[in-house]
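Below you'll find the structure, written out as structure tokens, and then a few comments.
Left out: one protein chain. Kept in place: all the others.
Moving on, here comes chain A:
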């Protein structure tokens, strides 16, 4: 491990810790190999999370590109209507559920079922160039590598302007993340003091997501290329409604963000698919800290970031 400045660990403690880390590594590989993942929705985005995995094929052979040498057993359900027909007990067969192309009600229902059964839940979508995924991992424990940089001063009493030395240490640390249900993340009250403060430096993607969800719920479809002009107008309306309700200024969401939300653009599906696969792998292997709780890709700024909503 690294050279720690002043922490005293006995030889035995160090060895025990070392072994625990190594054991964690071994356990994590095992978990990954046996993980059962359900992906709902197999168009654009869904197909990019674990592509080329074939239901019914010999699991040992079905090599999953995104999972490298680690092979979660993945079942892909293309038909989202069928999801409503499935009894809650069906989901108990899985460790992870990743849902796309659903209505808000379906997402909420799935999240509830997963919560009740200690199943890790992901949901999200790609709309044109814009994408988001929401994570509800309830309570997630993991090991992560933490890098600390410490300043070590020159001991000679030289003036501060002189170059200081730094030391980098990397250590495996255990961590926990707690997640809120989807309902809470969607029901944020932006007029409250803590949330109003956040608005100052906040990226508007959250409101784009909400407007798109509302659009799908009300129209029963995603924005359609053949209705491009009309659908953009509807979206602008939904955004306006939400911003007004939350007492946020009208221009908070740039109109440009609402223009390219049609179909599921392949490169963005690849980006969101890759990020989602990574998060699922992190979650199952319990290595590294997963995002908490919504990851957005904002195509105008070409930025991918996560933020926490509903706490």
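The definition used in the following text is that a residue touches a chain if its C-beta (ideal position, glycine included) is under 8 Å from a C-beta of that chain, and two chains touch if they have at least 3 such contacts; residues count from 1.
Methods note: contacts and distances are computed from a predicted model.
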Taking the list "Gamma-secretase subunit APH-1", "General transcription factor IIH subunit 3", "SUMO-activating enzyme subunit" or "Prolactin", the UniProt entry for the undisplayed chain gives the protein name "SUMO-activating enzyme subunit"
Only one of A:75, A:184 or A:260 touches the unshown chain, namely A:260
Touch assignment to the omitted chain, from A:82, A:197 or A:228, lands on A:228
Chain A residues touching the chain left out here are 18, 22, 25-26, 29-30, 33, 48, 51-52, 63, 65-70, 128-129, 147, 149, 151, 163-164, 166, 201-203, 224-228, 259-260, 262-263, 265-271, 273-275, 277-278, 281, 288-289, 291, 295, 297, 299, 301-307
